[in-house]
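Quick one: the structure is below, questions incoming.
Yeah, one chain of the complex is gone here, protein chain that is, but the others are all in their spots.
By letter and in written order, the chains are A, B and C; residue numbering begins at 1 in each of them.
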Amino acid sequence: MVNLINSKNKFKKVPGILFGLLAVVCIFSITTPYFFTLNNFINILEQASILVIASFAMTLTILLGKIDMSIGSIMSLTGVVTGLMIHNGMPVWISVFLGVVAGALLGMFNGYLISYQGFDFWIVTFSSMGIIQSLALVITNGATVPGFGNDFRFLGDGSLFGLPVIVLIASGITILLVFLTLRTTFGSNVYSVGGSEQISKYAGINTEAIVFKTYILSGILAGIAGIVLASKVNSASPIAGSGYEFDAIAATLIGGTPFEGGRGGIVGTLIGALIIAILMNGLNLYGFTPPIQFTLIGFIIVLIIIIDVLNEKYKAKKWGK
Amino acid sequence: MASNNIKLLIKYARFFILILLFSGFSLLSPHFLTFQNQMNILAQAALLSMVSYGMTLAIVTGGIDLSMGSVLALSSCIAASFLKSGNIIGGILIGLIIGFLCGSINGLSITKIGLSPFIATYGMDWVARGLAYVYMGGTQIYGFSAVFRFLGSGQFLGVPALIYEMAIMTIVLVFVTYKTIYGRNIYATGSNKTATRLSGVNTDKIIISIYSINGLLSAIVGLLYISRLNAAEAVIGTDFTLNSIAATLIGGTPFSGGEGGVAQTFIGAVIMTLLTNGMNILGISSYWQNAVVGFVILFSLFIEKTGKVLSEKRFESVSKTSINA
Amino acid sequence: MSIKNDVILRLENITKEFPGVLALDRVSLEVKQGEVHVLLGENGAGKSTLMKILCGVYKKDGGKIFIDNKEVTINGVKDAEKLGIGIIHQEFNLLPFRDIAQNIYLGKEPRKNLKLVDVIDRSVMYKKCRELLDSLEININEYALVKDLGVAQKQMVEIAKALSSEVKILIMDEPTATLTKNEIDKLFNIILQLKAKGVSIIYISHRLEEIKIIGDRVTVLRDGKYIGTVEVCDTSTDELVKMMVGRKIENLYTRTYNKIGKEALRVEGLTLNKRIRDVSFKIHEGEIVGFYGLVGAGRTEVAKTVFGEYKPDKGSIYVFGRKLSKLTPTEAVKNKIGLLPEDRKEEGLNIKMSVKQNIVQASLKKVFPSGILKEELELEISKKYIKELNIATPDAHKIVKNLSGGNQQKVVLAKWLLTESDIIIFDEPTRGIDVGAKAEIYEIMDELAKKGRAIMMISSDIKEIMGLTDRIYVMYQGKIVAEFDHQNYNQEKIISFAIGKGEKHG
Partner (left out) sequence: GSKSQQANDASKSEKKKVVMILKNLVNPTWQAVKKGGEDAAAKLGVELTVLAPLKADNNEEQIRQVEDSITKKVDAIILVPADTKGIIPAVEKANAAGIPIINVNTKVGGGKTETFVAVENYDAASKVAEALAKKMGEKGKVIILEGKAGAQSAIDLKNGAVDTFKKYPNINVVASQTANWNRAEAMQVTQNLLQAHPDINAIFASNDEMAMGAVEAVNQAGLTGKIMIAGLDANKDAIQAIKEGKMTLTCDKKSYDQGYQGVEAAFKILNNEPVDERIVVETTIVDENNVDQYLQQ
């Protein structure tokens, strides 16, 4: 029986998947000589950063009990938009800003149709995924936007205080989002709407506005991810972001935010994204070819989740549910 | 009368879009409305629609199956090596068994372990694809016997074999889902699993069987696919997953489960194929194709919503008069 | 208890229409300051709808609302809150994965004074929450997640939620449906305190005996129409019932005690990881056996374990002397056991599906002879039950979601009647159901017993369980602590066993 009288049940908020992360780290540390080094950890963080930001975009919408399938396309489009503007002589910071605005607008498009028109979120974001992808291809005529100057590259490739800027950006966003989701009314409302839209409505929360704003935020985050990606690879391909939506969903689910929404959160997703990045890093260090990597990643993801699910079941059983 | 029309409009919104597209393309291009081209469209829709039926079944039960494309690849690659050695029956059987097994594993990990369908099938997607790569080692198997090739590229009475196969599959699945106990239980499970289980239905069995059927469908489509193309390799079928989700959504089966169905998905698959065909014929840049599909989906949402609003208005005024009377 | 005579709230000619239903037809209502105004009516009479209009959840189609004699417009929940209207909804409105404080202050969290974003002042929130819970004598940790609470605890949290802001008018839509005696007493105390402070309370309940205890005046609705308002002290229960259902209900509890047949169900030593311990009992043909206990005593667990939904750690179940080897709901249904679960919407119904589809769900073989659907048969069978059970629905194709609670319960009942089960388990069959429908359900249960069916009835309503059963098992903390025969029913004794105070016997 849960002690309902005087448990502060705070420790329960540590996502169980943390153990999955530790397990993966341990295994790779023991079996590959190059894994457990400071350099490699920085390397992993750097590699995870973009996925982390993209996954946050996904997590917010999943917390709402919805989804955003258009994240990858938004990444491609914002990267391309920013890149084209830089090449057309716009100052870098304005281009970056406008790229983020583009992300926000696309998020707004999704959010408007879902919240104010009441359309199904799967269908809307799935459609916009195709539409936005097409836009990116059309405005570049399919070609990659070539390299940039050093000021733009600083975002994705520079370093500050000995740390990659990209890691600092991802960390900053993480802290902001943790604060936003756990300490502000907006964040609380996101969880509530995810828990039940009707209950939230009955509590006087403007659920439409919350959904709308969350999709804008998701668009902004996807936009940032796309821009940072363009900076990191020093070019903007119109298909750069495709496929990220599935990795982002995987990171979110591994991190313990279920599709039903209303629970889980940013920290779990951070861990989920790190697990994915570490897996890819470790398997590269082993030198496995893609066929083997494919098989192993599938197995490991499922294994981690199975352990997590069984652990939950065990806990539930212990408490007599 | 008018209210009936509007109700019909909502119910068949997707169908009207199909007709709209059909008439549009017919007007825009003289090459569209030929017997040959219509046969083309249906034959092209065949494989997509069959995979989409599986996706639809998973979605109706409240799940999703992201592994269909990869299971298709794995089963048909392994089958191909048998087919190549001349053992047609054996090859087909092996392919079906592998598909079925992959699907059953999905179903078991969803029901018995309690994984979310997304994760279970996402994992299977990686694994099956990986195994297909490992098995093929980057090679291709090509050149099958004429008998086997008939399945995917033959013609009978001037109509491609694929169209017959699609017709049979559609009829069987429509019948099973709308007319049998099993079908009823699929919908019940999707609409409320607990209540259905508490009505004495073994919902785990329903879900396992659905994913197993999906595996089987993937394998069938895989076999037809390699028969049609006369070659098998590990990459095949990657687009099927997203396209089948698109066909299901265009058809109007919602992700919430318990609603929609195979017949709607048939319309969805035909709309998708028609779009590509029409755009190819009109020479519209391939860059636009995704956008057009997206806009068509959104457009159908608007039609549906407008229809609903209109019909509710009518409904209300009708009920008002009846209450006052 | 002084009731001031100022009218604080006046509703005039409120009208509300849903597609196909005129839920409220020019309903008027006057509530005085500091009174407990009971709203009475059958299921679907429009009580909840009227209250939802008052608290801003629904928009009215016509009519006016006056507060303190000034006309007000209520366009949303926030408007109602500003006017001092609070509500405890009929259904739980708690988010399972958020903690108590977060639920209580949902949408009105204390904020820190920051310009840029609204930051929740957590320390204030949890402190205020603790104080609120203490003032209501609710002994739960403010950090506990709602999903870990029992039904009664949830209801108390709902009450705290309604009282967390200053209210002048408090609406309680069936607050006692899930409470037991103790908590009901606690609730009534709270109501008295509020009254003393001049708060007006609109109280909805299907438990007529409560009206006498707590109510001042009663307004009755029927079919969305206003019937009348009366003083509680001048009106007998029979008169109220007549106003409600438009006829007199002669005898609420119909029960013809039959000759008891052979043993239908025997349960031996059932144990389920700490929730139920060593439970053994028997039910015979033609017998209605009651299970009484506090909420959380484990009655539902017993029912669901017998039905195969939970896997027991120990114990065996015998149906007509035959031991069940496999315990799953499918097996249970095969062995002709039926279960009306306590949570209709989550466990009893496919609310997205139609009335007819729900009715036939547990006996699909009947409408799918040789596995293929016969639509005429399905329609015919469901029409028969709609008529027999008096289910208020325009037709058999209607989606169950849009039926009222009582009618939904009848659909579940129809489902199990159709299976012709030998053993039927009723878990809280009349929770939230009006007297008229209750009487009908009792009649059906009696009918079933007459036909020799064995019935297990779980109820928290001591009157109904005593009025209807042959025997009662009392449960306390997962164990059967006493057994009574209907000849020696004694309300006090039964309750004292249920709260763990009964002397050791039985």
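Going forward, a residue touches a chain if its C-beta (ideal position, glycine included) is under 8 Å from a C-beta of that chain, and two chains touch if they have at least 3 such contacts.
This one's a predicted model, so the numbers in the text were calculated from it and none came from an experiment.
Put simply, the hidden chain is in touch with A, B once you look at the whole complex. Check A:66, A:201 or A:232 against the missing chain and you find that the one touching it is A:232. Counting the whole complex, the residues of chain A in touch with the unshown chain are 33-34, 36-37, 39-40, 43, 46-47, 50, 136-137, 140, 142-144, 146-147, 153, 156-157, 229, 232-235, 237-240, 243, 280-281, 284-285, 287, 289-291, 293-294, 297. For chain B, the residues in touch with the chain missing from this view are 29, 31-32, 34, 36-37, 40, 44, 47, 133, 137-140, 142-143, 153, 225, 228-231, 233-236, 239, 276-277, 280-283, 286-287.
Criterion: only the chains that are shown with their structure count from here on.
Taken as a graph of touching chains, this assembly is complete, with every chain in contact with every other. Ranked by C-beta contact pairs, the top interface belongs to chains A-B.
Look at where the CA atoms of chain B average out and do the same for chain C: the two points lie 43 Å apart. In chain B, no residue touches at least two other chains.
In chain C, no position touches at least two other chains. Per the touch definition, chain A reaches chain C in the complex via residues 1-10, 180, 183-186, 188-189, 191-192, 195-196, 198-205, 262-263, 317, 320.
Remark: chain B residues 66, 109, 113-116, 118-120, 122-131, 133-134, 137, 234, 245-246, 249, 254-255, 285, 287-295, 297-298, 301, 305 touch chain A in the complex. Touching chain C in their complex are the following residues of chain B: 178-182, 184-185, 187-188, 191-192, 194-202, 258-259, 312, 315-316, 319-320, 323.
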